[in-house]
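Structure, as structure tokens:
The complex is shown incomplete by one protein chain, all other protein chains being positioned as in the whole.
Which chain is which? They are A and B, in the order written, and residues in each are numbered from 1.
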Amino acid sequence: MVQMATPRGKWIGARVKRVEDPRFLTGDARYVADLTLPRMVHAAFVRSPYGHARIKGIDASAALAAPGVIAVLTHADVASVPPLQDPIALDGLKKTPQTVLASDKVRFVGEPVAVVIAEDRYLAEDAAELVQVDYEPLPAVTDAEAAMAEGAPLLFEDLGSNVVYDQTYRFGDPDSAFQQADRTFKKRLHTNRFMASPMETRGCIGQYDRGLGELTFWSSTQMPHMLRLSLAGFLGIPEQKIRVITPEVGGGFGQKMTLYPEEVVVAFLARHLQRPVKWIEDRRENLMSATHAKEQIIELEAALTNDGTLLGLRATCIGDGGGYSFNTASALVEPQAAALMMPGLYRVANYEARVVAVVTNKTPVGAFRAVGWTAGHTARELFFDEIARELGMDPVEFRRKNMIHEDELPYTTCSGQVYDSGSYVKSLDLALQTVGYDELRARQAELRAQGRYLGIGISPYVEPTAWGSEIALQVGFPFPSHDNARVSIEPSGKVTVAVTTHSHGQGHETTLAQVAADILGVDLADVTVVFGDTAATPWGMGTYASRSAVIGGGAVTLAAQEVREKILKIAGRMLEADPADLVLADGKVSVQGSPDRSVTLAEVAVSSYFVNSVRAEGEDPTLTATRFYDPKATYSNGCIVVVAEVDPETGQVRLDRVVSVEDCGTVLNPMIVDGQIHGAVAQGIGGTLYEHLVYDDQGQLLTGTFMDYLLPTATEVPPIQVEHLETPSPVTVQGIKGMGEGGLMASPAAVAGAVLDALAPFTPKVEELPLSPERILRAIGTITD
Amino acid sequence: MKPPSFEYFAPTTLDEAVALLAQHGDEAKVLAGGQSLVPMLNLRLARPAALVDLNRVTGLDYVRAENGHVVIGALARQRAVERSADVAARQPLIAAAIRLIGHPAVRNRGTVVGSLAHADPAAELPAVAVALGAEMVVTGPNGERVVAADDFFVSYLTVDLAPGEVLKEARFPALPPRTGWSIVEVARRFGDFALAGAVATLTLDDQGAASDVRVALFGVADRPVRVPEAEQVLRGERPDDDRIAAAAEAARAALVDPPSDVHASAAYRRHVAGVLVGRALREARERAQASG
């Protein structure tokens, strides 16, 4: 089912196994926790045990006297470091500065209050228990709507409110749409707080060279240059005197695109103590202190005609931002993204959205794969399932009727997105055909007669990708966004590609090498991709929001094409031929039609560097080019269908299968695309059925270990079948669209939709996720007390 | 997440272990498989001053059939018991229960007796012990004593072991003839502790009536509980679907105060306990009939 619109070389589009894998398979790959430096010492943070409290005093004397302790720092020691806050410039967005160690107040359980440095982590943890913090507990607020209420405990007294943003956007004429409607519907959904939970937690090592005035900082981050820029600002070290290196990074999913207070403290300590300082977060810390995600309260209203045509939508998206409107993306990261993409791939001419961001006494919220969209998409799709049931329509027919069809593309939505191209209806059809929709409906009826409950969940999606400046604006986060690639051919004829995007599992060493290898006519093995070291790469933003294939791939394409032109120019002189007549393939340049007249790439390279006669006067001898790319907006699409069976006596769910149709334009490596979908869908299964960060009303995290925070395992994730469609983008280099988030945007609606479809005979009512066995029994009225 | 300091002892005889435990009293903990204790140490939720490691004590890893019982020593790993031919032949309920515990790497290290002594109320093996009327052989400074399972489990993570005492072995009665068994549970994920679970055995007489019925629940109280109210409904009766449904309802009604936590409320546990009792009894009936 692949449409080939772009002529392909040997590598782009090939299912090539990853060049980076061997070192991971042998245990030789080094993550930050695996690094050791001479004289290195270890940090442990003292964290708030209260959701909301005033700090009246800190006594570190017992900790300082403990074995192996080198230092204990509190806010007073780091008072010169400015507080962290988000850089988002939007009217009406209030700032909530966070000191890197809590000063007067703590606002969530897990907030760093002090740091202990000791000879090893065991001793540091021993001493951290001895730091005496005198807290005056304050009333806590842990629900976003309660936090908005008059008289709620205030996290930031000087703001006078816990609401940091409250704006209503209007597109088209929503009031008229609702006035003209034959029928209107409403839905409320409180999506659960869950988190990225990468298998490698956060961690960093700082080392300061006093003589050179240089900080070297190893960190498990997705954005080395942005981290360097931030550290420079917070510590007053010139940016060019900081080198950020990422060793292997064990997953990020957005959690590692934020600057964290711990990182600033560790860098501060390295300079302060003149010794390398290592901090490796443990799992308990990650669960309570690294960014949480996905929690929103969403209320939707829809205006429809009797035949099921959607006239307008209203949405209220309340984001529960946790203790701080966190730096990097602010508490808007969830509700703003949800609200602006709420129309999705449906024709919605009239739309009103209220976006509210609130602080509460819980861990701050940050980005996590499909940030904002998971909650918004889930609410809308489950709403549409309900509407279809109410109207007596098949959920597929309701969607097909209101979906943007291929012949309407490009399509500008009422809320400002420009969908460049795609296969919306075709994806839906292929997904249904693959899963055998009609047969499944028949099977469902058959099983119901036997007292078994099978359900089908359908979730078509459009996915903003390629986070450049234009799409950032279209989806609500106006911030310039671009990246660079430097492609070089060394005198040996081998290729080095240095990129500013970052790989933490996505396989860029393979995919970006595939791009360069095709353009430069070399073997994949002759290309080395370098990233994750600010000293070895040009300046760039890093990896987030599905931008690396498009921006990284695009920048590599542009730079490699420039190098290719240089090669052909030199080779033309060597072969006494017009560069336009030359063919670059298999590591050599030959004259079209005369394969005997050829030079190897190594011969071209060595000539360029060392033989002046092949170059014109003043021509650059180095075969290198650095190009940036800031793509136009491009949107991927697809459709996920889930088949589930529910036990209505216990509320247990068994997922039978998942079908995912993905159209991300030109595919660089289908194996890697499949892997991204598999992982994202598994996270969606976790977030819909298992994963939930639960707080009590005092702000205690009740799911603070992996025994209670339930990640899905191989027994919970069923077979996931991926089918590809390929509609190249007309607006990006190579027609590449990004991907990687759609699975987590769309699978929760498909999973929950399948469960609710299975239970349709009981008319289930769900206003909260996840669908735990208990919530399922309550949804169908089996349990009422 | 590193454990706090402790004094470590690795005795090679049980007498030595008992002497060490007596010497350190409440401050000491026994370390066997460590699959429950070590996470608590790493999380610093437990801080014993001393650990007495039984793993170097020889001759405690037995699983054997003896006088109509399956006898399991303190160091027999769950995995070994799960694979034991004696267990499969004489008391398959034990192996079935073990297959619901955690994952292979946990069972490779975890011991059956350790699970009993830890006494998590949501664990499978204590409920099996209660249902079968297993005997706990306790050894201590004053010699050996035998405690009935029903008396052994006192409350949440608390058993009838005095300072200095060790649970040396557990004796499970073999399955009588014409007896079916079942263990069923609801857990959030495969291998997790149960939200609720039920164990049942059912012995049929020549007329097909239930001459003996045993029902125990786990995850629904501060310890595993026998449910005589449900057993009574069936004893001496033919276990047809209606009777079993009545037994399940009786079990539900008998629950006093099931726990609530982030995974399920008391109401959920009460409801599901009834469902599981019904399912366990039906499965036990099928097995009893098949063993004909």
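Simple rule for what comes next: a residue touches a chain if its C-beta (ideal position, glycine included) is under 8 Å from a C-beta of that chain, and two chains touch if they have at least 3 such contacts.
One rule holds for everything that comes next: contacts and distances are computed from a predicted model.
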| item | value |
| --- | --- |
| Undisplayed chain, where the name is taken from the UniProt record, one of "Aspartyl/glutamyl-tRNA(Asn/Gln) amidotransferase subunit C", "Oxidoreductase", "(2Fe-2S)-binding domain protein" or "3-isopropylmalate dehydratase small subunit" | "(2Fe-2S)-binding domain protein" |
| Residue touching the undisplayed chain, where the options are A:G13, A:P174 or A:G250 | A:G250 |
| Hidden partner chain, touching residue among A:H377, A:H504 or A:R627 | A:H504 |
| Option from A:P137, A:G172, A:P621 or A:G675 whose C-beta touches the chain left out | A:G675 |
| Contact footprint on chain A, counting only the chain that is left out | 17-18, 21-22, 24-31, 33-34, 122, 196-201, 248-251, 253, 282-283, 504-507, 671-672, 674-675, 677-683, 705-707, 711, 713-715, 717, 719-720 |
| Chain B residues touching the omitted chain (full complex) | 1-8, 10, 31, 34-35, 38-39, 41-43, 51, 53, 55, 79, 102-106, 108-109, 189-191 |
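The working rule: only the chains that are shown with their structure count from here on.
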| item | value |
| --- | --- |
| List of chain B residues in touch with chain A within their complex | 1-2, 4-5, 39, 43-44, 186, 188-192, 195, 261-265, 267-268, 271-272, 275-276 |
| Chain A residues touching chain B - in the complex, by the definition given at the top | 121-122, 125-126, 129, 282-284, 649-652, 690, 692, 694, 702-703, 705, 707-708, 710, 712-713, 715-716, 772-774, 777, 782-783, 785 |
